[in-house]
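Note that this complex is displayed minus one protein chain, with the remaining chains in position.
As written, the chains take the letters A, B and C, and residue 1 is the first residue of each chain.
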Amino acid sequence: MSANHPADATTQPHSVVRSGATENDELPSNWGRWGEDDELGTLNLITDAVRERAAWEVRTGRSVSLAVPIQPASVSSGPFAPRTAEVSPVQLMMAYTGSPAPATADVMVVTNHHTLSTHLDALSHIVLDGQVYPGRPVNESVTMGGVVHGSTAAFAAGITTRGVLLDLAFDGPVAEDHAVGSADLDAAERRQGVRLESGDALVVRFGWVATRYRGNPMPGMSIDAVRWMHDRGVSVYAGDLADAYPPLPDGPSAMHRVALPRLGMPLIDAVDADELAAVCAELGRYSFLFVAAPPRIHGMTGVPVNPIAIF
Amino acid sequence: MSANHPADATTQPHSVVRSGATENDELPSNWGRWGEDDELGTLNLITDAVRERAAWEVRTGRSVSLAVPIQPASVSSGPFAPRTAEVSPVQLMMAYTGSPAPATADVMVVTNHHTLSTHLDALSHIVLDGQVYPGRPVNESVTMGGVVHGSTAAFAAGITTRGVLLDLAFDGPVAEDHAVGSADLDAAERRQGVRLESGDALVVRFGWVATRYRGNPMPGMSIDAVRWMHDRGVSVYAGDLADAYPPLPDGPSAMHRVALPRLGMPLIDAVDADELAAVCAELGRYSFLFVAAPPRIHGMTGVPVNPIAIF
Amino acid sequence: MSANHPADATTQPHSVVRSGATENDELPSNWGRWGEDDELGTLNLITDAVRERAAWEVRTGRSVSLAVPIQPASVSSGPFAPRTAEVSPVQLMMAYTGSPAPATADVMVVTNHHTLSTHLDALSHIVLDGQVYPGRPVNESVTMGGVVHGSTAAFAAGITTRGVLLDLAFDGPVAEDHAVGSADLDAAERRQGVRLESGDALVVRFGWVATRYRGNPMPGMSIDAVRWMHDRGVSVYAGDLADAYPPLPDGPSAMHRVALPRLGMPLIDAVDADELAAVCAELGRYSFLFVAAPPRIHGMTGVPVNPIAIF
Partner (left out) sequence: MSANHPADATTQPHSVVRSGATENDELPSNWGRWGEDDELGTLNLITDAVRERAAWEVRTGRSVSLAVPIQPASVSSGPFAPRTAEVSPVQLMMAYTGSPAPATADVMVVTNHHTLSTHLDALSHIVLDGQVYPGRPVNESVTMGGVVHGSTAAFAAGITTRGVLLDLAFDGPVAEDHAVGSADLDAAERRQGVRLESGDALVVRFGWVATRYRGNPMPGMSIDAVRWMHDRGVSVYAGDLADAYPPLPDGPSAMHRVALPRLGMPLIDAVDADELAAVCAELGRYSFLFVAAPPRIHGMTGVPVNPIAIF
């Protein structure tokens, strides 16, 4: 048995996995909790009762996008594609449809895991010692032709659940050297008068939308925070930041090397929660219906998404 | 002034546009209704009151996807991408991330207007005599570097409104030579006990998910049906079919050459409403919260989307 | 008959075409010279006798590349493609081949008509009033699926002929406002002691490799120079520059809107003739075997090429 395979782990929170050589001991894990072939991970926590609780949140139909806008660059440059090729998660090409043109059409080249794109990570995205969640060999799960286990197929019907915003930036951006822990999350709940329940989507605002991902130091979640998410039963994480840079000294990157591959928690990277925070403050409530329905494209390790909060 | 430019049209429904040479007379149009620079078209009809009516539809949080699943093909073929290149709206390439791989990643090449992809057409998608909605020159609106007017930027915050399913296939697929008219839509409303209101999303089921788009004859909407949608105030159309093939003799293609470019009505092509119809029948109601939130990618003529109906 | 169609033109040099509205009168043309369906244009001038004359040039096997090096950018950016996306004619994706990797592989996205890429223009590349060489409607010749007439298929077996370098930059770069005319070309021949014969490839050095294509003013060929090429029987043109910027006042762009579409002369854009000029000066001769054998890819409007001069 692989040192990483928690076959003897209980299927309850706080189960642990020992990884001898490369990762820290006693990290939380859901490997085995929903079976050896599970592809949903913590999305399993979104039960009918959770969805019904989410439905109660909808009162006015007001909706807010949590996605950053993407302005595509051109896939080509030169005289027939005159714009400078910029860094963009999406590159486009406008298609010839005849001359004169009866219609316009185009093709997009999408980099799924781009720091400037709000996107949903599939569970096969991270490899731990040759394995992906929940302990399957990467070479069986990911092929040259696409992902056959742990792909974006898990998001086929969209993610509809209750969402809770924890605004860590209520009085300014989180400091660049701060490791967010369970105490920060508990404090946010108390401050906002909300409590995250099992199956909820956790939306976190660090206040870093404008300044992140420039190679500069950034705060992030600690493993202590991931344990809190594991205890509470977070189904999906959406934040303007996730892991600290440089990495925290408490072990492997909390969100991308613990929460995603060990807990099986899909991550929505690079959200913009600023408008959401403003609306929550205005309405005096921090919970809402959360809908994340990316294009129904199977077989990928990630996909762009426009998560919507509906009040 | 261009023969197509309804500068003298009223800004009310039933305004008409005369197009001398190439299109039929007296077609409905919204050119000018919301200004010369409008990029929202019939999405302007989704008011706060419409959204609040939509909110009332949410009771249990049960949700249904209206998208067809897309299994990507490989962008490359040969020994390092062993699958046969199939026809798919999405082509993928799995990326080298090091050896051994610490993570998996990929790139998608997306054909936006693919008949096997559930996608949202932007208003610049169709050109009428060198113009796009609401009468702007195509060469000013669409550049080699992307769409600058009438692009997918109009969908930035998603489309959230009340949705109504009209199931034309309640007793079997619509006949291949049937031109759907206002009488069919009225009859569906009466049969289902529902009435489409201004600002609602119209979801139509022809019962053709499995058999469409093979080059075979298909039924579709008539211009009479488009007039009905114009009268009722449909904000967005989502159907498993839209225009007939071969084209109907009543004028230009009703949905793609009248509803989209003249009314400014975004179209969601290639939906799968089968599960939705089953759920509506089970629940005994044909209205729901409709959420269509494609990736927030600006500058395109279309984008894949996974529309969600929430009950 | 189209005003552009030289159906009544002789099939000899100095035949002219009248274009009423958009182009200058009395421009040289080969439309009809080699038939209505010709796809070779001036490559027809490369006869067996020309090739044999070319063979005599080969003495030591010393060879020189006329191509600029292309350093690809990454088609994607972000954490799994860490380099900044630069402007490059080629974008690459490194492919996942398994973990650990038994081989490495990749895909290239190539912009064929890029000013930083040495490339060969096919005869369908330029459209004159809806027509491509030799007077065929563009919509019959170029489809959404590729070029069916006048494509890179004309280069299938490579271009092998005698090449002659005319070094206009022997005493420094050509001045930015200079319109190169027949007198310049005649003078270069006399200075170098060489004479360009029918069927030869003409290589021209402006001395602008390092400074061109930055949006700055650049010198270029005049229509008078194109008439000279037409008289002499140039089969293919390869230069570090071709058309002036801003355009010269003597008519349409001489190389791209006269030589290519009217004479049917394939153009090799963006060559680097600096090393060639040095070798010619060292050897004291300005003629050589010229081999331009791009990948045998049909159906395109252009293709990257690495022209080789062999002495």
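In this text, a residue touches a chain if its C-beta (ideal position, glycine included) is under 8 Å from a C-beta of that chain, and two chains touch if they have at least 3 such contacts.
Just so you know, these numbers come straight off a predicted model, no measurement behind them.
Trainee: Decide which residue listed in C:V107, C:A179, C:M221 or C:A277 touches the omitted chain of the complex.
Mentor: In the full complex, the listed residue that touches the missing chain is C:V107.
Trainee: In the complete assembly, which of C:V90, C:V194 or C:A281 touches the absent chain?
Mentor: C:V90
Trainee: So that we can see where the missing chain sits, which residues of chain C does it touch?
Mentor: Touching the chain left out of view, chain C contributes residues 48, 50-55, 58-65, 67-72, 74, 80-83, 90, 92, 94, 100-113, 117-118, 124-127, 130, 132, 138, 142-147, 153, 156-158, 160-161, 289, 291, 293-308, 310.
Trainee: Using the touch rule from the top, list residues of chain B that touch the missing partner.
Mentor: 73, 75-81, 84-89, 91, 95-99, 109, 111, 113-117, 127, 130, 138-139, 142, 144
Trainee: State which residues belonging to chain A touch the missing partner chain.
Mentor: On the side of chain A, residues 75-76, 79-81, 93-97, 99-101, 103-105, 107 touch the unshown chain.
Note that only the chains that are shown with their structure count from here on.
Trainee: Nearest 5 degrees is plenty: how much rotation brings the CA atoms of chain A onto those of chain C?
Mentor: 180
Trainee: If I average the C-alpha coordinates per chain and also across every protein chain shown, which chain's average lies closest to the global one?
Mentor: That would be B.
Trainee: Express in whole angstrom the distance between the two chain centres, defined as the mean CA positions of chain A and chain B.
Mentor: A distance of 28 Å separates the two centres.
Trainee: With centres defined as the mean C-alpha position, give me the chain B-chain C separation in Å.
Mentor: For chain B versus chain C, the centre distance works out to 45 Å.
Trainee: Going through chain C residue by residue, note those that touch at least 2 other chains and give them in order.
Mentor: Only 75-76, 79-81, 95-97, 99 qualify.
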